[in-house]
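Omission of a single protein chain aside, the complex is shown with its protein chains in their original locations.
Here is chain A:
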């Protein structure tokens, strides 16, 4: 990879907590192959995310909370237009689904990895994302239908 001129850009976006832990475990492995830009609902920036990662802050939002969707969507739109990533990757929840929708409208490749915590069924945000995501992955084999819900491995 020494003469690689420029790595393709990847926007990795999720909610804090478990979603973020899973996202960063995946993106850590992708950082050698992509220039990864992060977005997460504010506040919980670890020392590592501050010093070593480019992390945009977005407004936190839940699927129930239609009013905050608008500012959240505007922030995500700004990040997408500014960074022009080749792909969007999210592990959830609602802000990730927003990024999948907007990314898809902008012709960006979109990939959703449903959280490992969703073992009984696909998450609510996942169901929203699924309408638009180019690739939709579950981390549980029994939730895959081998068509539009794929199981290809898990963070754990």
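The rule is short, and it goes like this: a residue touches a chain if its C-beta (ideal position, glycine included) is under 8 Å from a C-beta of that chain, and two chains touch if they have at least 3 such contacts; residues count from 1.
As a convention for this text, contacts and distances are computed from a predicted model.
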| item | value |
| --- | --- |
| Among "Glycosyltransferase", "ABC transporter substrate-binding protein", "GDSL-like Lipase/Acylhydrolase family protein" or "phosphoenolpyruvate--glycerone phosphotransferase", UniProt-listed name of the chain not shown | "Glycosyltransferase" |
| Selected from A:77, A:116 or A:149 as touching the chain missing from the view | A:116 |
| Hidden partner interface residues of chain A, rising order | 8, 10, 17-18, 21-22, 25-26, 29-30, 33-34, 86-87, 89, 109, 111, 113, 116-120, 134-135, 137, 139-140, 150, 152-156 |
